[in-house]
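Here the structure is laid out as structure tokens; the discussion comes afterwards.
All protein chains but one are shown in place.
Just so it is clear, A, B and C label the chains in written order, and each chain counts residues from 1 on its own.
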Amino acid sequence: MLHFACDYMEGAHPDILRRLAEVNMQPSAGYGADEFCEAAREKIRVACACPQAAVHFLVGGTQANAVVIAALLRPYQGVLSAASGHIAVHEAGAIELGGHKVLALPHEFGKLRAETVEAALRAWADDANRAHMVMPGMLYISQPTEYGTLYSLAELEALSRLCRAHDIPLYVDGARLAYALASSENDATLADLARLADVFYIGGTKCGALLGEAVVIPDDNRMPHFFTVMKQHGALLAKGRVLGIQFEALFSDNLYQRIGTPAIEYAAQIRAALAGGGFKLYCDAPTNQVFLIVDDAAMARLAEQVEFSFWERVDASHCVIRLATSWATRGEDVQALLAVLRGIQGAAR
Amino acid sequence: MLHFACDYMEGAHPDILRRLAEVNMQPSAGYGADEFCEAAREKIRVACACPQAAVHFLVGGTQANAVVIAALLRPYQGVLSAASGHIAVHEAGAIELGGHKVLALPHEFGKLRAETVEAALRAWADDANRAHMVMPGMLYISQPTEYGTLYSLAELEALSRLCRAHDIPLYVDGARLAYALASSENDATLADLARLADVFYIGGTKCGALLGEAVVIPDDNRMPHFFTVMKQHGALLAKGRVLGIQFEALFSDNLYQRIGTPAIEYAAQIRAALAGGGFKLYCDAPTNQVFLIVDDAAMARLAEQVEFSFWERVDASHCVIRLATSWATRGEDVQALLAVLRGIQGAAR
Amino acid sequence: MLHFACDYMEGAHPDILRRLAEVNMQPSAGYGADEFCEAAREKIRVACACPQAAVHFLVGGTQANAVVIAALLRPYQGVLSAASGHIAVHEAGAIELGGHKVLALPHEFGKLRAETVEAALRAWADDANRAHMVMPGMLYISQPTEYGTLYSLAELEALSRLCRAHDIPLYVDGARLAYALASSENDATLADLARLADVFYIGGTKCGALLGEAVVIPDDNRMPHFFTVMKQHGALLAKGRVLGIQFEALFSDNLYQRIGTPAIEYAAQIRAALAGGGFKLYCDAPTNQVFLIVDDAAMARLAEQVEFSFWERVDASHCVIRLATSWATRGEDVQALLAVLRGIQGAAR
Partner (left out) sequence: MLHFACDYMEGAHPDILRRLAEVNMQPSAGYGADEFCEAAREKIRVACACPQAAVHFLVGGTQANAVVIAALLRPYQGVLSAASGHIAVHEAGAIELGGHKVLALPHEFGKLRAETVEAALRAWADDANRAHMVMPGMLYISQPTEYGTLYSLAELEALSRLCRAHDIPLYVDGARLAYALASSENDATLADLARLADVFYIGGTKCGALLGEAVVIPDDNRMPHFFTVMKQHGALLAKGRVLGIQFEALFSDNLYQRIGTPAIEYAAQIRAALAGGGFKLYCDAPTNQVFLIVDDAAMARLAEQVEFSFWERVDASHCVIRLATSWATRGEDVQALLAVLRGIQGAAR
């Protein structure tokens, strides 16, 4: 079986495991006050060209989103998000559990236009009943999006400008940020994110770590007592070092900036191979996720040899599925996948 | 400096690291549906003599407590706990964030008597205003307690009987359970816990894992949709395997039952050494935490050579401090600590 | 100025005020345990042909919705609602504050089709990721809807059947229920609601009371400790009698069934008068709310003499507005309104 179901099937990049082993018996302080976390923070600040940033390590994406949003919003506020946003669909109501409404907006394959956001802000501001409604209190986007699409630097700048004009924070979910950074179509750096976003997180779990996400807060004053908010959400690790060691490794020798490159190349090869024969690209996205529309016969044949993710049914005979590559994908598996795809396409012609 | 501040200063037991490395590039399903988690679950079921138990892996103790309590209580209920309970003091209000009151009870060095719990249940039931009050909906205890003391099997049976008579679940926080199991004074096995508790967790973070706690639910029907509750709390790891691999290692060759033994012996040596000279045992506890009352002069001298945890001030010239051993404590460090203690005591005489 | 902005502009029906005065100095028990509440409950049970129903009095609609939904749902569940539902739009996030997501569905002028609801239930059940998503745990509808439309008995039966087949409760928000009961197009009685819904509330605030809503729970076992849930939500009145006295009056001599009749007739007259001249019915609804599309010139002229509710802008030159009648509307004001409408229409021709 060929494994292309997701980008969190393996353990960690070898550099990370090696480093965990090297310092394993070296004692350190708990709760993120250790030297490994401090070193990782410093490397991340440098990578973001943001020397004053606060950096906190959390365990997973849903947790990072819930904690950041809880810390950013006031009780009467909600969070603007694409209707396809992870917080809107696949977090089992974590944001609502925290007391906040997700204000879902129309999107284009996961991306929000600045005009869409502006219209939503204006609609609220202009509504005579706005005091009876949830006030939009922040904007959530993901880079890359849940469909693997990317915001350009110009688009991020427009969103950032808009948020600042309306005095609401912009938060960027970077669960797969390494795959954005590795994409040739990407023109937004970590430093751009640190300049344009009010909070963002650098994904570790899907980008080579065993687990972990690094929340970056360019202006530390924005979220006082964030440490306690983390604790209150059960998001504080006693052995915070486990995350610090991993991010220190990810931000040594530009590993984080490099780690997604093969995944991007493999995904490009897969996309290139998908031309007819029961397969069609669902959207043209330049990162490590390939969404395609398949007819049911092709899907059944594919499933015999390849693990993929079922996304949704489109009509009586077609579905959307996802093939994902990752830092751990092997070239020979990609070649084998391409052969499988060609076989199914040939049969379909 | 000698490190006795806590039991989460190092990484993981070598068996765990080795196993993480061995299977690192082997792909597996996400979110705990992998073979490693399944193997760990099965070993835990065997160790608990509870073949039908549900076992879920969470990341930390505060998280485990918050998720379990959220899943067990109805909105109008609160959780009974010793006033010293971790949930009552050191979780930054995580239980209240979930909407529930912690009903704090008087205790003896962390332990609750069955009579105390019964009195609280009766007080609520007898109160004419009980419908205006928080209904006690479950009992939380920790084994060992926050002061390192242990419930005997007879005491656990009494609490369990009481809870069942009042139809409220008994939940046991086992953050340091390995140190209970390793104590010669302990007479309650994992199988006893599975028989007497409605939910309990087997602590990994403080007992040799990088991170992780195994929540055991002897009767799986008690908490339907627990997986979704975990997700909603940001407590579900994409790479659930990281926890499964570790618990599989901890429950191979009885490692979990053995791992605390040296810590217990070292703690006993430290306790034995503490007789006079500015030091006094705060409580007599048979596990890996040693609480002592020290005068300020002795504390100052100790602090020059030893890392310990400050607990609280007792009076103008005395404080309570904690020395903790762990699975990672080295014999030579204990010998050095004993020498330091003798030196301070000698000077004080 | 003619007042047609809403149906909560005046005090209470004279019968209610009279009764409040009559028993004013008669002492009674607090928190709804008084004889007035008991008498009101009994009359409501009779009117609903549901002798075993539990009846609780709450203060307002948003409160009733929040308390009922909190009591019905488990933490991992959300509530299905028309996207136009009061809980989805105009309660400032009260349901999310309680930790639950409102799962918004497409509707026809406020009404949900059974097929729409079934599709949503099926979509969740069929989704491979459903354990990562909010589980639909109940259905919320309003009768009449926020647009004044009515569910027929057959439609209610279909929704009820569907909910029971999927084992989720059906909850009916009856903020304006008196105006449904008074409509000649209505064929669903209180007894039908008690038979088909799992919980519903009989609106008082908009139907002749100073304030108050009567929550009816045909099967009392469905929501244990509802009294405490009310208290916890700040929804329990010390002088519960204030609500009991009012509902006793509303359910004496069929007042509640009669009280909406003039409002319905006046609304019909207004609808009949709206034919051209800058006005167009937005939807054809048989109760006390008249939604119309007006061009900006007509709206400006109307605003000089009539208070109405602005609803939303349709395009550059048209808006939706609402005219509402109520139990307190006076015939002479309706005549004056019709004259104003005719004047504006005449000018527009």
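Just so it is clear, a contact is a pair of C-beta atoms (placed from the backbone, for glycine too) under 8 Å apart; a residue touches a chain by one contact, two chains touch by 3 or more.
This structure is a prediction, so every number in the text was calculated from the model and none was measured.
Summary of contacts with the chain left out: across C:Thr62, C:Gln77, C:Ser183 or C:Thr287, the touching residue is C:Thr62. Interface note for the absent chain: among B:Ala92, B:Leu105, B:Ala175 or B:Leu237, the touching residue is B:Ala92.
Touch with the hidden chain on the side of subunit C covers residues 3, 5-6, 8-12, 14, 17, 20-21, 23-30, 59-67, 91-94, 97, 205-206, 210-211, 228, 231-239, 241-242, 328. By the touch criterion stated above, the residues of subunit A touching the omitted chain are 31, 70-71, 74-76, 99, 131-132, 135, 225, 227-229, 231-232, 236. With the whole complex as reference, residues 75-76, 78, 89-93, 95-102, 127-129, 131-134, 309-310 of subunit B touch the missing chain.
We take it that only the chains that are shown with their structure count from here on.
Rounded to a whole number, the gap between the C-alpha centres of subunit B and subunit C is 50 angstrom. In terms of their C-alpha centroids, the spacing between subunit A and subunit C amounts to 42 Å. Subunit A and subunit B have Cα centroids lying 34 Å from one another.
The set of subunit A residues that touch two or more partner chains comprises 91-93, 97.
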